[in-house]
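Below you'll find the structure, written out as structure tokens, and then a few comments.
With one protein chain removed, the remaining protein chains of the complex are shown where they sit.
And then chain A:
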């Protein structure tokens, strides 16, 4: 006798239980497409949502589909906003989302925002709307002050995480921290590294003292080194520590006190901060070096010999962010000691200097690519490179997934052959088959884009500047890169043809940014009118578009897919190119 399994008779709560093991958004989305009943069950039990572009969908639509969400993550401005290419006032306001969720998601527990404008009013609304609020992460956000933080501190009784990473906060008073009631003992993570002025140290100390679950503490620069030891003694269970200013008058007791405090931190895995470093105090952290997996020294103006001494003790290091003071010699030492290294970021100490101030070249990166078999993520600023070096790196590290190279002077050719760096980057995409993110620099022709279109099948994000020769370059990328989600281009001679020919591709991507290129107003209008599910936004500060000739290249263009239609909060220098807008423009 045949027993037939009928999926439709599977009890709902069993399905729900099964779905609870599936956390990734992609998989959840796939589940929801199986059939109507699965769609229904899944949407009721989805607890976390991620919206990569806050304008791609409206808060109302989200709340309607997913009625019981506990965790929301939103991103606002385009990535190039980090480099001041997006004028102030562009948008990315989170308030409409919070307002909608205040009624739609009263049980909301976590909010994570990136590159969004957050006002004090927003923070106050969060503080009073969500009774069980636990996690607030504001990454590269702006628009709020310490008053807003005070509201969060005072009202969120069960707050676990307050992380302000690299946000711009108007510092009105350090007293906001004192608004945490003495009964608040739930803190797990506190990151105030971006705050400019002093927070009340006694409030901080008390807070740390009564938070037994505190795992992450990132102090701001205003916390002096001689107070650090006391804090550490109250929180020996810390896993991640960001120091304040790492300098003090040289007094032996401070050093020994600090070293003693660090010895007590047996769980410490990650360190950051290190502003204003006085090298004589670096040995204080030697007791914890062997346990460190993550080290951010990217604000530490310390010379190579001291850096080498430090880094060669961190045998378990997986992630290192550092300034180019480390030089090739330091990277050689790194390659010899840190065999578990996965991520390396080398930042420029003098990005605007014309002459190199340190001896950091392509050699350093080549060394690390040879010595560190797990190296998969690289951000490297330097002043010269060669195709040979790129080919070597590509061959050494086919496991590379993120490769961002910034040769500081635009359009710098291979320093050995004076050729473009097409073949070098070509080798990267050819060998590194799982490459997800790539940033190009140096002298590049259309050829590099041909390689990228041919080989970079897993590439999700591409950043291009001062590269290429004709529309063919852009066409290679748009037609060849199957996994492309984000493309950002500045100062390249790409115009209308490639864009219009690949219009359909744009609906498969999250967004396209093009600034200082050669895309005409006419092409933007055409795209906007033909593609209703794209928001084609022209950003142009030169004046009203209606007096601009159609053939004129626009200053900046931001195209993103959206089911929410044109947004309502565009400032005066942003125009949407859809049909209605086009009518208004003419």
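Here, a contact is a pair of C-beta atoms (placed from the backbone, for glycine too) under 8 Å apart; a residue touches a chain by one contact, two chains touch by 3 or more; residues count from 1.
Everything below uses one rule, namely that contacts and distances are computed from a predicted model.
Enquirer: Which of the following names does UniProt give to the chain that is not shown: "Auxin-responsive protein", "Tetraspanin", "Transcription factor tga9" or "Aspartate--tRNA ligase, cytoplasmic"?
Expert: Answer from the UniProt record of the missing subunit chain: "Auxin-responsive protein".
Enquirer: Among A:67, A:89, A:181 or A:532, choose the residue that contacts the chain missing from this document, as touch is defined above.
Expert: Final answer for the missing-chain contact: A:89.
Enquirer: Using the touch definition up top, pick the residue from A:101, A:177, A:394 or A:465 that touches the left-out chain.
Expert: A:465
Enquirer: Where does chain A touch the missing chain, residue by residue?
Expert: With respect to the unshown chain, the touching residues of chain A are 80, 82-85, 87-89, 140, 166, 168, 194, 275-276, 298-299, 301, 347-352, 354, 381, 406, 408-411, 439, 463, 465-466, 490-493, 516, 518, 541-544, 547-549, 552-553, 555, 571-573.
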